[in-house]
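Worksheet: the structure to be examined is printed underneath.
Here the complex is missing a single protein chain, while all its other protein chains stay put.
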Amino acid sequence: MTSSGSLRVGMVGYAFMGAAHSHAWRNAHRFFDLPLTPELTALAGRNPEAVQAAADRMGWASVETDWRRLIERDDIDLIDICTPGDTHAEIAIAALNAGKHVLCEKPLANSVAEAELMTAAADAAAARGALAMCGFTYRRTPALALFKQMVAAGEVGTIRQVRAQYLQDWLSDENSPLTWRMDKEKAGSGALGDIGAHIIDASQFVTGQQITGVSAVMETFVKQRPIGGDLVGLGGRGQTGDDVPKGPVTVDDAAIFTARFDGGPIGVFEATRFALGRRNALRLEVNGSAGSIAFDFEDMNTLWFYDGTDPAGRQGFRRILVTEPEHPYVGAWWPAGHGLGYEHGFTHQVVDLVGAIASGTQPTPSFADALGVQRVLGAVEASAGNNSAWQTVTG
Amino acid sequence: MTSSGSLRVGMVGYAFMGAAHSHAWRNAHRFFDLPLTPELTALAGRNPEAVQAAADRMGWASVETDWRRLIERDDIDLIDICTPGDTHAEIAIAALNAGKHVLCEKPLANSVAEAELMTAAADAAAARGALAMCGFTYRRTPALALFKQMVAAGEVGTIRQVRAQYLQDWLSDENSPLTWRMDKEKAGSGALGDIGAHIIDASQFVTGQQITGVSAVMETFVKQRPIGGDLVGLGGRGQTGDDVPKGPVTVDDAAIFTARFDGGPIGVFEATRFALGRRNALRLEVNGSAGSIAFDFEDMNTLWFYDGTDPAGRQGFRRILVTEPEHPYVGAWWPAGHGLGYEHGFTHQVVDLVGAIASGTQPTPSFADALGVQRVLGAVEASAGNNSAWQTVTG
Amino acid sequence: MTSSGSLRVGMVGYAFMGAAHSHAWRNAHRFFDLPLTPELTALAGRNPEAVQAAADRMGWASVETDWRRLIERDDIDLIDICTPGDTHAEIAIAALNAGKHVLCEKPLANSVAEAELMTAAADAAAARGALAMCGFTYRRTPALALFKQMVAAGEVGTIRQVRAQYLQDWLSDENSPLTWRMDKEKAGSGALGDIGAHIIDASQFVTGQQITGVSAVMETFVKQRPIGGDLVGLGGRGQTGDDVPKGPVTVDDAAIFTARFDGGPIGVFEATRFALGRRNALRLEVNGSAGSIAFDFEDMNTLWFYDGTDPAGRQGFRRILVTEPEHPYVGAWWPAGHGLGYEHGFTHQVVDLVGAIASGTQPTPSFADALGVQRVLGAVEASAGNNSAWQTVTG
Partner (left out) sequence: MTSSGSLRVGMVGYAFMGAAHSHAWRNAHRFFDLPLTPELTALAGRNPEAVQAAADRMGWASVETDWRRLIERDDIDLIDICTPGDTHAEIAIAALNAGKHVLCEKPLANSVAEAELMTAAADAAAARGALAMCGFTYRRTPALALFKQMVAAGEVGTIRQVRAQYLQDWLSDENSPLTWRMDKEKAGSGALGDIGAHIIDASQFVTGQQITGVSAVMETFVKQRPIGGDLVGLGGRGQTGDDVPKGPVTVDDAAIFTARFDGGPIGVFEATRFALGRRNALRLEVNGSAGSIAFDFEDMNTLWFYDGTDPAGRQGFRRILVTEPEHPYVGAWWPAGHGLGYEHGFTHQVVDLVGAIASGTQPTPSFADALGVQRVLGAVEASAGNNSAWQTVTG
């Protein structure tokens, strides 16, 4: 399906995620030995001038103003979907049905129903050699990848507890304007789907276990916001003042829930955009019978490891700088102690995806994995809507 | 009721809490100007030799082998109750009815019903001039006292979120033996009442708000433990091996719950004795509309403050070493930067209690405050026993 | 020399150090098994009313207005010297010659010559059974005591580098008034002798090595300060304004120096009262061939340990909460994770001193050890006065 030695990519959307993906497509083969060399073949967006400007800046060879045209092109092997969640299902299914590989940003969809359709399409496509992957990129942060390796190697023993937080604060200002991310139609949910999805995926990823049930509370602290923000993009400051027109926030500002995993642990989860002072604190801690591991994305090159087998009097959480050649992905970069940044996760995603495509194996997280996350999101919403009563996650 | 210038104390129990209380009674007037000087008049315990040895060590002038005798003595003004929770109600009510002031360790009781009886007794006694206080000592850690002052002064604005954890790990080893703390009859509950009570109280204290409802999960990870531990004291290691007799753990190892406060915030709570590597991490964070504050008892002299009014580009959590003369209680101690320890909270408790008694004002936390905590504990257990359904805290 | 089972103490001086020492004498036997029970027999000070008030507050049974009278008393076994450095030699030598044990605050003296006389007196007294010790109390902070144990046990291998800082900031405000601590006659030196002495002692203590030479720079940033501060006590704020009379600061505000130790390591030292924001950062780090250890008194219950024998990819500085029963001194106190404070070092000093006296063994640090520190202080001043040229520490 790929041209000899290359993987020709068509990308839809070119905002925040588009910039991060483009960087990864451009640079992965400069640091890693890839079996196929990515080519930035075409970029799709509705506004002709804007998409051309983005393509020039980000290094795409051509543009399309309709994503459908991207799928029709023979010179494209993979469709990379970087649009808001309400468009994922249509694009992904069309691409898979057309025999394209697909990389789809998270959350996979805005509903379990959509995610199920996408997963079915992915399963069918896989039988024909077209592979699909969902972009839970944090999995490829070296510290989180190491986290998973250590748990899988038994370094924490039997897991008993999980605590996960994704704390942001960019909506804490009540005069921050409405954008598409506060619109249930576009975004599906608020903090829950946007960032809660990440900690659900990350917790299932590092533990190797599935969440089986939840009890949840969701809250919208600021119920009306000034209109005037960018309702499709990331948006800037809106107008303020008494006479500024306001519109309703139709999503959650924060979602908190307790959970159980299929291997026994209990978990506490919190996703919020109102934790003033916490800019991007994706935090995950696992306590096991033999050790504990903790991570915070605000200090993304560090992993804290408590080894319960250390001798008494010498025990303590160890600050591992995940910048050593022994650590996942790191050997391709700089000497020890020279930190990586946010975008490296996207580069590593390209590395793994290209490797999977070249070898014809299923990349992870698959659409089925992402559907699993979606089902937890659905259960959280169901519990929150039902007096916090326990909600089983049904598969 | 007090002898001229002194406050004569009789204490029941002399284990961990007894040592901490004795230290406070002995030393508070050495650093603080107290209106009444505490006298360590008598110590009560059932074993004559043991109680005499403890009295000698801790500085008590006499002993009794029955706490009832302590209450009968005319030369005692205050009864300090440092026994397990199942005895609190009987001792406290008897003491109050006898016109003694009472300081009772937390949790106030092992059930809401007992706590209600105690609170009624305290209310009746207060009318007669005998005052009662519950020992949620962490309130007197300078950093937590400052936390409350700052919230009360509006330095975080409107509170939106609370996250509270009390993480310990001393039961993580499944061969750690049974003690009275794992026996529901003696202890009432496990992690919930022992340490969960502290974060419930601390969160209500610093926010000045009450928890109105909860949704909870409780879990016992290790359901059988070796018999052979000290079933009444703090205990050492039990025997291990296949043929060691085991007994059932009848309390929770961990309790996690979501909550709502009467002023609007939502909260996440976690109390556990299985967070391997976390020795005594009583953590509390509040996020408001104007600022955030965070605390961790493992670094007890530090308070982290995010001031949302700092200029853009200069914002960040500020590490306040709570060792300055401006900080609560600290002026009586050492120069800035010279940290205080765990037992100072008990000394500050004595300072505040003696001051309240001398002035005839109600000390805090009152039994009514502690009953409020007990009701939250009861709601947590009720929700956990009812499929995590939302449980209103009724007053 | 001691009365049966007790050690009768007479203390000179009752400011900051006097309060800390009194607390230790009062409480050590409440937590530790001591072979002799300290008695707070008499307190000496020049002002009759002030010394009586201090004695009442701190728990001393009697007072004297002349320290010589203290030495004459038969009912006193040990003289505890808590006065400024210019009086140490006279008092200590007189006490030792009179057959009293002596505990002398640091620095031992204001000059090498005085320290030599004191050491000679101590050596002579030791032959007669009177023991002398210098109060480098930080040695008894559990984390620093553990530091030494670990180095001695070979856990860092061969030491190569030492970095030591004692950073304070209480003179950073140029309007802070003159006190005796800025007067060379009273204090001997400034930051160097006051806090530099601590890191010299601590570095020699934990490494078990002696400093053999130094190259130094000393600086006085604020050369004139308002008169009006308390010239004998700790002092408060002076007057400010253009017409406020000022006096000269005759000591160093900061002293920085490089050093070599007799076992091979090189070291970097810095003592300052002008590190704005650093309240009491006594920091010490040792790098060896097999591991590293780091400490900061602002986080006094923590020791950071890097174990070079940890497997590749799992290495990192380990945060040891020095609050476990396995750690030095800690078993007598609270459960793991319940931190100790500044004054505990003084209590541990009493424990060790009483033990040494009871067993007739030399307590450490001896006056000879303290003389060694004094010689380094002298070498630092000599180098700073000689264009930073290398100055050998002569013994």
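So that you can tell them apart, the chains are marked A, B and C in the order they are listed, and the count of residues begins at 1 in each.
Just so it is clear, contacts are C-beta pairs under 8 Å (C-beta built on N, C-alpha and C of every residue); 3 or more make two chains touch, one makes a residue touch a chain.
Predicted, not measured: the structure shown is a model, and the values here were computed from it.
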item	value
Sole contact to the chain not displayed, among C:Arg57, C:Arg163, C:Lys184 or C:Lys246	C:Arg163
From A:Thr41, A:Gln168 or A:Gln391, residue that would touch the chain that is not displayed	A:Gln168
Residue of C:Gly59, C:Gly135 or C:Gly291 in touch with the missing chain, whole complex considered	C:Gly291
Listed residues A:Thr65, A:Asn280 or A:Thr364, member touching the removed chain	A:Asn280
Candidates A:Ala20, A:Leu43 or A:Leu131 - the one touching the absent chain	A:Ala20
Footprint left on chain C by the chain that the document does not show	156, 160-161, 163, 165, 169, 172, 174, 215-217, 219, 221, 254, 256-258, 260, 264, 266-268, 270, 272, 274-278, 285, 287-292, 306, 308, 315-317, 383, 387-390
Contact set of chain B toward the excluded chain (per top definition)	146, 305, 307, 310, 312-321, 324, 326-327
Chain A residues that touch the omitted chain in the full complex	16, 19-20, 22-23, 26-27, 29-31, 57-59, 168, 170, 234, 278-281, 297-302, 321, 323-324, 333-344
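FYI, only the chains that are shown with their structure count from here on.
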item	value
Chain centre separation in whole Å, for chain C relative to chain B (CA means)	35
Between chain B and chain A, distance of the C-alpha-averaged centres to the nearest whole Å	41
Centre distance in Å when chain A and chain C are each reduced to the mean of their C-alpha atoms	54
Shared interface positions of chain C, touching two or more other chains	321, 324
